[in-house]
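A single protein chain has been omitted from the complex, and every remaining protein chain is retained in its original position.
Let's turn to chain A:
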Amino acid sequence: MTTTRKLTVNQDIQAQNKRRAAELRSAFSDRGTFVVNLVSSPGAGKTSLLEATAKYWGNRRRIAVLVGDLATDRDADRLRPYVPVEQLTTGGACHLELSLVERGLQRLPDEDYEFLFIENIGNLVCPASHDLAEHLRVVVLSTTEGDDKPGKYPKMFRTSQAMVISKCDLLPHVPFSVDAAITDASLIQRDLSTFPVCSTTGEGIAAWCGFLDDARQRMRNVAGRHQEHVGN
């Protein structure tokens, strides 16, 4: 004799992952490591932005990078002269998952970084649905793409807190308006901080790094308050 039973679950399919990401994020906060998840379409200039960021800071900040790549380690090689880098190869998968990030972390030499950058796979769709324990999600939009891209990838722009407009040195030669991109993005996410940069000349990098420092300080203040709470 068998019977039919309906089991009510009513739970997010990624509930377990989201819990794990939240735990990891708070461990990063306690350690003072501010985690930045960089997303974009392929070739938007995430690696160049990281190179420029690492050069700008030099030895003044301890930073590390986890580079997601489909198969090669070319991006990781470009960054290695500047900072500790670990490569996360997805073997063709279109996005990074938390388990890969955790594995990459174990291979990094130290753990007292002030900033950990995660360079996601070039894809404006899939990475939007995966929390990698980051404090900040930054979408990189290059001037060689359309300035109406935010509206085409709403989930990605809705879940990001900052937008870097890269390759601004090409603005005189391409049909891209920074204002139009900002307007388009603000219809999706009104609190998006925007940074026009040129990674090759270093233009805009100081403002971008200043923003990251401020964001990390805010995280430290919040983490400090939590610790006091636990201490009491």
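We take it that contacts are C-beta pairs under 8 Å (C-beta built on N, C-alpha and C of every residue); 3 or more make two chains touch, one makes a residue touch a chain; residues count from 1.
Assume contacts and distances are computed from a predicted model.
From the set "Sugar ABC transporter permease", "Chemotaxis protein CheA", "Hydrogenase maturation factor HypA" or "Indolepyruvate oxidoreductase subunit IorA", the protein name that UniProt assigns to the chain left out of the figure is "Hydrogenase maturation factor HypA". Within the complete assembly, A:Pro154 is the residue of A:Pro42, A:Pro81 or A:Pro154 that touches the hidden chain. Within the whole complex, the absent chain has one touching residue among A:Thr89, A:Gln161 or A:Ser186, and that is A:Ser186.
Touching the chain that is not shown, out of A:Cys126, A:Val174 or A:Ala223: A:Cys126 (per the contact rule at the top).
Where chain A meets the omitted chain, the residues involved are 1-14, 16-17, 93-95, 97, 125-126, 128-130, 151, 154-155, 158, 186-190.
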